[in-house]
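Take a look at the structure set out below.
For this view, one protein chain was removed and the others were kept in their places.
What follows is chain A.
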């Protein structure tokens, strides 16, 4: 303990450029054992050259390939299930600009007609979606942009299945 505080004293008087709480490593041992540096500081210590990811056109991968490789990190594809259908489909919600576009696409894919403006009215198909919190919501209530951001999964319920 005495050793530690001795070293601590010396380090404090040393003039350095660095954030407070920087780990000072002496012979492999971290002196400021109790005070852990914050994660952001720790990652800065790894000396990653900032230029690497900021250089335009580097690494030399063509833009088509770039777009398709980043796809899975921010995918807007959601699964769509229809009651009674044998298999699910996947659609890219970002392809559509409004609920009407989505309704047309669902018409092509599944042959069911949906009116997002008045989803509970006469029609046989009721669209519901699973949001970020895991709750099942009736589609069409919130503005399109908000729906885009929160929809994780879509399900078309057949009205005849859920009566009573």
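FYI, contacts are C-beta pairs under 8 Å (C-beta built on N, C-alpha and C of every residue); 3 or more make two chains touch, one makes a residue touch a chain; residues count from 1.
Just so it is clear, contacts and distances are computed from a predicted model.
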Name of the absent chain as recorded in UniProt (options "Exosome complex component RRP4", "Auxin signaling F-box 2", "Translocon-associated protein subunit gamma" or "Profilin"): "Auxin signaling F-box 2"
Chain not shown, touching residues in chain A: 46, 48-49, 51-53, 55-66, 68-72, 77, 86-87, 89-92, 95, 105, 108-109
